[in-house]
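Sending over a structure as C-alpha cells; questions will come in a sec.
One chain of protein is taken out of this complex; the other chains stay put.
On to chain A.
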Amino acid sequence: MTALVPLPVVLPLLGAAVTLVLTRFPRAQRLVSLTALTAVLGVSVALLVEVSTNGTLVVAVGGWPVPTGIVLVADRFAALMLVVSAAVTLSVLVYSIGQGMADGNEETPLSIYHPSYLVLTAGVTNAFLAGDLFNLYVGFEILLVASYVLITVGATEDRVRAGTTYVVVSLLSSLIFLTGIGLVYAAAGTVNMAQLAGRLDALPSGLRLMLNCVLLLAFGIKAAVFPLSAWLPDSYPTALAPVTAVFAGLLTKVGIYAIIRVETLLFPGGPTPNLLLVLALLTMLVGILGAIAQSDIKRLLSFTLVSHIGYLLFGIGLASASGLSAAIFYTVHHITIQTTLFLVVGLVERFGGSTSLDRLGGLASLSPLLAILFFLPAMNLAGIPPFSGFLGKLGLIEAGVAAGGGLPWALVAAGLATSLLTLYAVARVWNLAFWRRPPAAPFEAGLPGLMVASTVALVVGGLALTVLAGPLFDVTFDAATELLARAPYVEAVRAVSAR
C-alpha cells in the first residue's frame, strides 16, 4: 500500500507535463486534467481508509536512507486533508472547464490554466505529505509558483496590481520559512520532522521558542493570520472566479496545516499556544468587522475567510485533543464552504454582471436556483443549526469551555460574536443582492450547465458534512489524538529508517 503515498504528488505533476504538451488540443487537455485529479481523489480516499485501519504509511522517496533522503508520510490528518483538497480541486476544475467552454477560452486562457492548476494541486498534496521541513518548503514553493501564474492569468492592470502584492508578500514569507529551516538545521542538524521531534526537545527553551516563532511567522503570513492578513482581501478578489475559489479554500489551509504540524509535532508544550489564542481572537474580530464594511461580495467573502481562520487557530491554541479535533473538523468544513461560496459568487457575477452590492438586486426572483445555491452555504458559514458550520463551532466552543480559564472563555465569547456578525454580513448580501427589487434592466446572462452542476455538487458535499458529522468527528478525533501523541508518527518514520 505504500506505493499509493507518492501518487497524489506524482499524478498531477505528470498531468501538468502532458497538458503542457497538449496546449493546442483543449479537449485532450481537459480529459487529462480530469483523469489526473479524479485519480488523485481515488488514491486519497484509498489512503485515508488504509491509514485509519493500519496506521501511518511512510515512503522513502528514491530509496535514500531516511534521515538524509526525502520521506513522504501519510498519517490520518494528512490523508483527511488530501481527500478534502482532492474533492475540492476536482469540483473547481469541472467548474472552470464549464466556464472555459462557455467563454470560448477568452477569459480563461486554458493552455496555461490547466498545467498551472495541476502543478498547484501537486504542491498542495506535497505539502500535506511532506515528512521533512525542506520538502514542506518545496511543496509550498510548487503551489505558490503555480498560484502566481494563476492569480495574474491574463495580466490585466487589476491583476498585475493585486498579483504584485500577493507575489511579494508570499515571497517574503517563503524566505522567512527558509531562514527558519536554516536555523533549525544549524540547531538540530536535521530537517526530518520525525527526527526533529526528538532533537528539538533537548534544546534550550529560549532557542526552541525562537525557532518556533520564526516558523509560525512564515506560516502565519500564508494562513492570513491577523496582523499578517492584509494582503489577502486585496489580492484574491481580482482573480478568476475558480482561481479565487480554490485559493480561498485551500491555500490558507495549507498554512494552517503547517501550523498544526509545527505546534503538535515539533514544538509541543511551549508558550506559543497562548499567543495563538490571542491572535485567534484578533483575527476573528478584525476579519469580520472588515467584512461588514464591504460593498463587494468577493471582498466581503475574503474578509470572512480571514475571520474564520481565527476559529481554526482557536482550536489549535487550546492544544487539547478535543480542541484540535474541532479545528480539523472546522478546516474540512471551511475548505468546502468557502470554495462553494466563491464559486456561487462566480455564478452571480455571470448572471448579474457584477459582484457589487450596489448594482445587484432581485436575484432570488430572477434565479431561484442561484438563491438556493447561495443561501445554503451562506447559512452554513454563519453557523446556523443543523449545518456543519454550527457543529464545528459547537465543537470548538465545547473544547474552549472544557479548557476553562480567562483566555479560552474570551475566545468562546468572541467566537459567538463572530458567528453572529458573519450571519449579519451574509444576511446583508442576501437582502441586497437577492431580496431587493430587481434593478430596472437586469443583466441576466445564462448559466452554463457544467458550472452549475459542479457548484451543486459542492453545496451537496457541504450538506453531506452535516449528515456525516458523527463519523467525521470520530476521524478528526483519532487524527487529533494521533497528532498529540507524536509517537505514531515518529515510530512509523523510524521503522522505515531501520529497514
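In this section, a contact is a pair of C-beta atoms (placed from the backbone, for glycine too) under 8 Å apart; a residue touches a chain by one contact, two chains touch by 3 or more; residues count from 1.
Please note the rule applied: contacts and distances are computed from a predicted model.
The complex includes a chain that is not drawn, and of the options "RNA polymerase sigma-70 factor, ECF subfamily", "ATP-binding cassette domain-containing protein", "Multisubunit sodium/proton antiporter MrpC subunit" or "ABC transporter permease" the UniProt name matching it is "Multisubunit sodium/proton antiporter MrpC subunit".
Taking the complete complex into account, A:168 is the one of A:168, A:445 or A:485 that touches the chain left out. Set against the missing chain, the residues A:10, A:28, A:112 or A:183 yield one that touches it, A:183. Residues of chain A that touch the chain left out of the display are 68, 134, 138, 141, 145, 148-149, 152, 155, 157, 160-161, 163-165, 167-168, 171-172, 175, 178-179, 181-183, 185-187, 191, 230, 233-234, 299, 358.
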